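Every protein chain except one is present and positioned as in the full complex.
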Amino acid sequence: MGEPITYLEAIRQGLWEEMERDERVFMLGEDIGVYGGAFKVTKGFLEKFGQDRIIDTPIAESGIVGAAIGASLMGMRPVAEMQFIDFIACAFNQITNFAAKSRWRYGAGVPIVIRGPSGGGVRGGPFHSQNPEMYYVHTPGLKVVAPGTTYDAKGLIKAAIRDEDPVIYLEHKYLYRLPRIKEALPEEDYVVPIGKAALRREGKDISMITYGAMQLHCMDAAETLDKEGVSSEVLDLRTLLPLDAEAIEATTKKTGKVLIVHEDTRTGGIAGEITALINERAFEFLDGPVTRVTSPDAPVPYSAALEDYFLPNSTKVLQAARGLLSY
Amino acid sequence: MGEPITYLEAIRQGLWEEMERDERVFMLGEDIGVYGGAFKVTKGFLEKFGQDRIIDTPIAESGIVGAAIGASLMGMRPVAEMQFIDFIACAFNQITNFAAKSRWRYGAGVPIVIRGPSGGGVRGGPFHSQNPEMYYVHTPGLKVVAPGTTYDAKGLIKAAIRDEDPVIYLEHKYLYRLPRIKEALPEEDYVVPIGKAALRREGKDISMITYGAMQLHCMDAAETLDKEGVSSEVLDLRTLLPLDAEAIEATTKKTGKVLIVHEDTRTGGIAGEITALINERAFEFLDGPVTRVTSPDAPVPYSAALEDYFLPNSTKVLQAARGLLSY
Amino acid sequence: MPRTSRNAAKKHPRKGKSAESAHPKRPAESLPASALSKSQLLDLYRYLKLNRMIEERLSALYRQGKVQGGLYSSKGQEAISVGSAYALATQDVLAPMIRNLGAMLVRGVNPVEFFLQYMQKEGSPCKGRDTSLHFGGIDRGFVPPISHLGTLIPVLSGVALAGRMQGKNLVALTYIGDGATSTGDFHEGLSLASVRRLPLVVLIENNRWAYSTPVSAQSLLLDLADKARAYGIPQGVVDGNDVLAVHEATSRAADLARRGQGPVLLEAKTMRMRGHSEHDDAWYVPEEERRFWEKRDPILLYEKHLLGTGVAIKDELSRIESACAAQIDADLAIAEAAPFPRPESCVEDIYAPEQDASEGLAEEAPRAARRS
Partner (left out) sequence: MPRTSRNAAKKHPRKGKSAESAHPKRPAESLPASALSKSQLLDLYRYLKLNRMIEERLSALYRQGKVQGGLYSSKGQEAISVGSAYALATQDVLAPMIRNLGAMLVRGVNPVEFFLQYMQKEGSPCKGRDTSLHFGGIDRGFVPPISHLGTLIPVLSGVALAGRMQGKNLVALTYIGDGATSTGDFHEGLSLASVRRLPLVVLIENNRWAYSTPVSAQSLLLDLADKARAYGIPQGVVDGNDVLAVHEATSRAADLARRGQGPVLLEAKTMRMRGHSEHDDAWYVPEEERRFWEKRDPILLYEKHLLGTGVAIKDELSRIESACAAQIDADLAIAEAAPFPRPESCVEDIYAPEQDASEGLAEEAPRAARRS
């Protein structure tokens, strides 16, 4: 174990080590080379790996993803950066129609990673704060991961790069340099398997199912409830597609009361999918309605006053938990 | 009431009458003018309305939707056709980021309609059979409608055109000329309100919540169950965003057993959202798990053998209904 | 067999290496005996100063933490915003990008609006919901951008199309960075606009950088205006640091567009004199390049022109500057005092207030839409 490092540094290390390990890995995106990326995730990469493996591209997200697809078909392992994940919208067609369907169509895997800063909490406004996960969770053939811890950030970027299928890797920009989640990581190579949730906290009275930055609010709420004698389980999904249905089922059967907490907007958010899974797999174990804490159905607002109102937080989690507990 | 007409003819009439009624309405898309559209929805429009109001465009879906947005900001009422709805993927960014957010951002409504043939059942393969609804249902600021009857096809296209906000109008190509749903329509002008579901069949033992072409399978299954003494309620959503939560709540409270049937793929499909709504609004009325009949998580296959396996049908609906009824 | 096109052989000068050689020779036709009156000429000066001074103040507010998120400076590029917007007619529609504060000033936005907007106040044009220059509606002659680059080109094509249908004789003008000319929307918008010869002017602000990416990594072209050749439309290159040249070039472009010869693609050569946004100190810009362009500061150049041609004397210019400062002080005070938005307001206005489409029928008489 070394010094505690940030979530951002963990991503950087993961990328760096994979580039060192496998010459097929290369990166492309806007301002990732000379500048080292808008958030400095790839700082120092150009110097180390050269401009054939660290490619500064024109502003062309569909082009970037398309090129990544083509290179992956040739056996390479491209990692494409979206400067902010919001701009992935411009590559939607290449991702959902070309990358996601190639293996199924004619057997050609498309092992690409598309990564970028997602999420709110940094006063970025409606176009620099988005949570685009569901657009991709609803697309068979893709995988979607969203690490919420420093350990996972590194382990999942490595798993994503080694995966044989296209992976959307959502890094939460609010967590990038958050001191609270700094962590000392193992010296050895490790991966966090895609498709496996992590139990962050065991409990018996209520389950909170969450991912990304929202995990912190769940942990805080759980802490408070603990003092009140309520024992909460916190399940961090980590992977959104494929969902760890077993873990969801297990925690539901254990506590019977499920709260789903996500930063993404409500309607069509992943809470719905999880609720359906729970209905199918553990209906008779439910001791109350599956309950959602999410952002409301609106774009992410810019002003601090508004964004703080908009985003879920531990107070809202607590309130919903109490409501469910008293059901 | 005139002669029974097809679903396609109903759309055509709705468009035609709106173009006659309001000079601000115009249409743009690929091959909609001279050719009258790939499915002939706009046959005769160019001759009647002229090339300033029926615009054949280059192949540029993002351009088409962008231009529609710009024209709508100027007070026009553009109706953009996607030749197949699958190609809407190319306009994803303009729709979800420009059109959906303008009113909220600075008060400018974007009254555009984006319409096109969706859905499977015609051996179109993975790129001519898609059901893209959830990508838009998950985007606040949009409205999404999916008529399943000839009456609704006309009433909803009119409502969509008159709506002050951007509406995605999904016409199901399997229904276009289906003799079974031909219907004589009122002579007078009418609209079907956006946001209101329709009870196609009243019952007390089980609720089937559905929309689009799947409605037919639900009606067939209900018919069969009827002969077995089971009384089914069939709720046709018609509008997917905003969902008619009251109607969903009401039918759940009435029967306690809810089957959701959609042609779209399962994970992240609208069944999840509906299940969550039911949990929130009528949990204590549930007599069994909310159950889904959907397409599996895969692209829509081409071969008849495969597509028939892939799509929901009345046999699958029946089977699921029986399972739920015996819960 | 493939012919090699004009530009294929030439290498774009690498960044820094030949900052000067890349600077456009002033095209003779862009320096007309200006038809502008003295008061108009001083108007331009006032807008240039106001543009610069408001941004300086915003920058200070940023350092105080009162402005958050991205803050994008147009320092060095003010002549483009001001000169081009000043060339428009009242009925024309302008869509600014994030470095076109000056264009918005010319079209009537008050300084207080920028302060309210950036400080996220309740009374701001976006009610604190959106950021940057993302405001101003069609009623004021604007279409505000979203962050996604390129998107305005199709949207303004639609504006131009509607304007023609409505018989408004308008021109739609928008801006795009050198970097954003690589986006698919740039291409789709111009493809659409060109076949209908829509009255659209697209002004490329080639400020040599897209964030940290030099133009040479964006395109092999020396003149981005040459992208017009893919659409068979008129093109032009203008010195973006010469406000009169920009005004003149835009007037002519708008003219062409209005006469049905559009769309027109205009390139203004300039230099982004600060970082991409406030947090960026632009360390990657070669010192030599920066120094070269410093001497070509558009406000300095224009001052020299006004003084040199005897249009104004030093004193007049100083008075304008003081008036700007006074206005800014006053407006900033108003903005500072303004309240923040009600938190719950952020979920309002997603949709229009409920309307009944069938009821609407009677009241809502179809607005005339004249066909051209």
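Points worth noting:
Each chain gets a letter, A, B and C, in the order it is written, and its residues are counted from 1.
Rule of thumb we're sticking to: a residue touches a chain if its C-beta (ideal position, glycine included) is under 8 Å from a C-beta of that chain, and two chains touch if they have at least 3 such contacts.
Keep in mind that this is a model prediction, so the values were computed, not measured.
Within the full complex, the chain left out of the display is in contact with A, B, C.
The chain omitted from view is touched by exactly one of C:Glu78, C:Asp92, C:Asp130 or C:Asp185, namely C:Asp185.
Considering C:Gln68, C:Ser147, C:Gln218 or C:Asn241, the position touching the chain not shown turns out to be C:Gln218 (whole complex).
Within the whole complex, the absent chain has one touching residue among A:Glu23, A:Glu47 or A:Glu202, and that is A:Glu23. The chain that is not drawn here is touched, among residues A:Thr6, A:Thr42, A:Gln94 or A:Ser232, by A:Gln94.
One chain is missing from the display, and on chain C it is touched by residues 1-8, 10, 27, 29-30, 182-188, 191-192, 194-195, 216-221, 226-236, 238, 248-249, 252-253, 256, 261, 264, 266. On the side of chain A, touch with the chain left out of the figure occurs at residues 21-24, 26, 50, 52-53, 55, 57-58, 60-76, 78, 93-94, 97-98, 101, 103-109, 140-141, 143, 158-159, 162-165, 189-191, 193-194, 242.
Although one chain is not drawn, its touching partners on chain B can still be listed: residues 30-31, 34-35, 38, 56, 58-60, 62-63, 83-84, 86-87, 89-90, 122-128, 296-299, 301-310.
What we mean here is this: only the chains that are shown with their structure count from here on.
Each of B-C and A-C has its own count of C-beta contacts, and the greater count is at B-C.
The most distant chain from chain A, with centres taken as the mean of CA atoms, is C.
For the pair chain B and chain C, the distance between C-alpha centroids works out to 40 Å. Taken residue by residue, chain C touches two or more other chains at 126, 129-130, 146, 148, 184, 350, whereas all remaining positions touch fewer. Of all residues in chain A, those that touch two or more other chains are 86, 89-90, 126-127, 297-299.
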